[in-house]
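Here the structure is laid out as structure tokens; the discussion comes afterwards.
Shown here: the complex without one of its protein chains, the others still in place.
== subunit A ==
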Amino acid sequence: MSIETTGMGIVGIVLLMVVVTLATRWGGVYVMSIAPISARVRQFINAMSASVLVALIAPMALTGDVATRVALCATAALMLAVNKPLPAIAVGVVAAALVRQL
């Protein structure tokens, strides 16, 4: 099932995202007021937060052009070396630009 990105569809998409985001910001507080969150559930939630980003990136790396792969490798290398997001993203973007100039 999909939503058209025109007119009311766009309003619906933004509203749904707002509802989901608010539900998560409020949900943890609400759940704790009824019963504490178990360690196992906490681990599942933590692992899911990291996994969704990986699940989004993996096909991008597989199907992207050479510049895409070079950019992702450059960002990964910088993150592993200095662990600073902004320089890592900047180097990734510059790397993609350089490859496309060749």
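In the analysis below, contacts are C-beta pairs under 8 Å (C-beta built on N, C-alpha and C of every residue); 3 or more make two chains touch, one makes a residue touch a chain; residues count from 1.
Here is the rule we go by: contacts and distances are computed from a predicted model.
The subunit not displayed here is recorded in UniProt as "AzlC family ABC transporter permease", chosen from "Heavy metal translocating P-type ATPase", "L-lactate dehydrogenase complex protein LldE", "AzlC family ABC transporter permease" or "Peptide/nickel transport system substrate-binding protein". Even with one chain removed from view, subunit A keeps its contact list with that chain: residues 1-5, 9-10, 13-14, 16-18, 20-22, 24-33, 36-37, 40-62, 64, 67-68, 71-72, 75-76, 79-80, 83, 85-86, 88-89, 92-98, 100-101.
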